[in-house]
Every structure is written in C-alpha cells, then in structure tokens.
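Of the protein chains in this complex, all but one are displayed in their positions.
Coming up: chain A.
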Amino acid sequence: MTLLTRRSFLKTGLATAGAACASQVPLPAAAQTKNDGELATLIDIRKCVGCEACVEACREVNAAKYPEPEKPFPKMYPSRVKVADWSGEDKREVRDRLTPYNWLFIQWATVVVDGEEQEISFPRRCMHCQNPPCADLCPWGAARKLKNGITLIHADICLGGRKCQVVCPWDIPQRQTGVGLYLDLLPSFAGNGVMYKCDRCYNRIAQGELPACIEQCPEEVQTIGPRSEIIAEAHRIANEEGAYIYGEKENGGTNTIYLSPVPFETLNRSVDKGPGKPHFAPVEDQMAHADNMAKAMLIAPFAGLAAGVSRVIRAARRADEPPEDNHEA
C-alpha cells in the first residue's frame, strides 16, 4: 500500500510525478491519459474532529497567493455588475464558507450514527474533477488541469468573469474584484477580478511536499496517492467498515474521495448549503455531452463526403443524357 501519510510522501516516486506535472509540456507529448499520474486525496470524515488546523494551514501557506486588490475599484458598467470584495479585515477572517481568502472550510452535519446523534465535521474545498468543467469551459485557459490531477486557476490570466463558478457543479471558485489582468484591459466593461480556489498546493507538490491541509491535520483525516490506489483503498474501507463513498463517480470522477459513516444523501440534507457552501448531492458528468459530440464530429465529414459523392454521381449521370432532356443545363 503506497497511500501517503506525511512521513511516507517524500520517499515515494510521487514527488517526481508532481514535479513533472508542474512543468509545461509541449504538444503532442502533452496529451496523456487521465489515469496516468493523477493524484487523488482520500478524506475519511469519520476521523475529523473539526479542529480547523487544516484551514489555518491552508491560509498560512497560501497567504502569498491571496489577492491584494487596488482601491477604489474601477466603476463597472452596466450597473448590474456587482463588486465582490472579501478584502476587508473582517471579511478576510470568514471561515465558515469558501472565499478568495478561505479555500478550505469545515462543514458540519448532525447525523445519527449507530443509533446515536452526532455532530460530524469534514473539510470542503475544490474536488479537483477529472474532467473539470471550470477548466474545459474557461474561455482563456486561465483555469487549467495539470497532469497530476490538480485543477488550478492562474491568477495572472483570470479575468474574473465567474464562468468557472457558474459551470462548477459545487460552486467552488470565489471572486475578488479589483485584482488581475482585467485592470489592464477594459476594467469598466469586461472582467471583474480574479477567481480563487484550492490549487491543492501545486507548488508544494511540485517540490515533493504534502499539501498543507494534509500535513497539518492531527488526525490524519486525509491521505494522498495515485488515484487508482486511493479508489481501491476507499472501497476496501467502505466494504470492511460499512462506509459510503463520494467523489469517485460524481461529475464523471473527481480526485477527492470522501468516506462517510452515513449515506451522502443524509449528509447532504444536514449540511448548510448556499454561496460558498458546497452540497453533497449526486452530480452527473457535466461534460458528457462534449465527449459524445466529439465522437459525432469524427463521423460528420464522412456523412458530408457521402452526400457530395452522390451529388457528383447524379450530376454525371444526367450529363450523359441528351441535352434536350436535361433541364438543369
């Protein structure tokens, strides 16, 4: 078993896998299969005590990536475009939801386990989907997926249009106005800041370190490892200990696998939902239509070819007929 705790992470070859992913790989070597080198995390929420050590760790190691917006914000047109500002001192301290300054929060649910009512807690953040709509549909390529299964939003390129949040089944990315590239373009008319979310500590992974939230958790709630092994481990635990799995199939598969003592339906009913507070509902593969239609695109030229050839043959036959019979000429 090569699932990783904080101690074993450095010893495995994953550090190298992580490093390779961060570098930019040119075409066509850049295309590769999804299971080749994707890392997933296993979050066993039965172990979580809700201490928020992971939240603090995330805030500490990622503080340098947080937005420092310029004020006053550019006036925006039309007036329906709302400013999203989390940069005030009190707002930066918000810890009960996702914000541009809080990429991980602890969600609570009251559930009955073994006939006993319990308050359980669990860390929530980006799921790092295997085929992330946020990255697929980002019109600029600012949101992108790395080969090691990390989805991240490049703060230097993002224009803050919020499309990634709209298409994300869990509403994950959060906007801060007054930062980023849009300020240098048409700040009043296009864009509205930068979107922020968990980047699974891509820079730490590239250096062979663990994501901060995993490293600092006193209960070792999270483990990280190759996706196939994480999935196998999740199923083993689920079978042996009667736990439930979320994230393996949701949205076509994610790189965040939750293990729960109660069905996720139950959990989903109990958690606080709303902006910045993701649900635990079933999620269909949002990009399935694109996969199917891409196949149709392969066949389409042949249909056109067949139609064209039949037109040519018909015209050629007619041309063989005597001119007086041919009304097309």
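Definition applied: a contact is a pair of C-beta atoms (placed from the backbone, for glycine too) under 8 Å apart; a residue touches a chain by one contact, two chains touch by 3 or more; residues count from 1.
What we mean here is this: contacts and distances are computed from a predicted model.
Q: Write down which listed name, "Carbon monoxide dehydrogenase small chain", "FeS-binding protein", "Multiple sugar transport system permease protein" or "pre-crRNA processing endonuclease", is the UniProt protein name of the chain that is not shown.
A: The record for the missing subunit names the protein "FeS-binding protein".
Q: Just to verify: which one of A:51, A:81, A:94 or A:281 makes contact with the chain not shown?
A: A:81
Q: Sort through A:47, A:92, A:154 or A:277 and give me the one touching the missing partner chain.
A: A:154
Q: Who touches the missing chain here, A:41, A:62, A:130 or A:216?
A: Only one of A:41, A:62, A:130 or A:216 touches the chain omitted from view, namely A:130.
Q: Among A:173, A:187, A:226 or A:252, choose the residue that contacts the chain missing from this document, as touch is defined above.
A: A:252
Q: What is the set of chain A residues that contact the non-displayed chain in the whole complex?
A: Residues of chain A in contact with the hidden chain: 24-27, 30-34, 78, 80-81, 130-131, 136-137, 139-142, 144-147, 154, 157, 161-163, 166-167, 190, 252-253, 286-287, 289-291, 293-294, 296-297, 300-305, 307-309, 311-312, 315-316, 318-319, 323, 326, 328-329.
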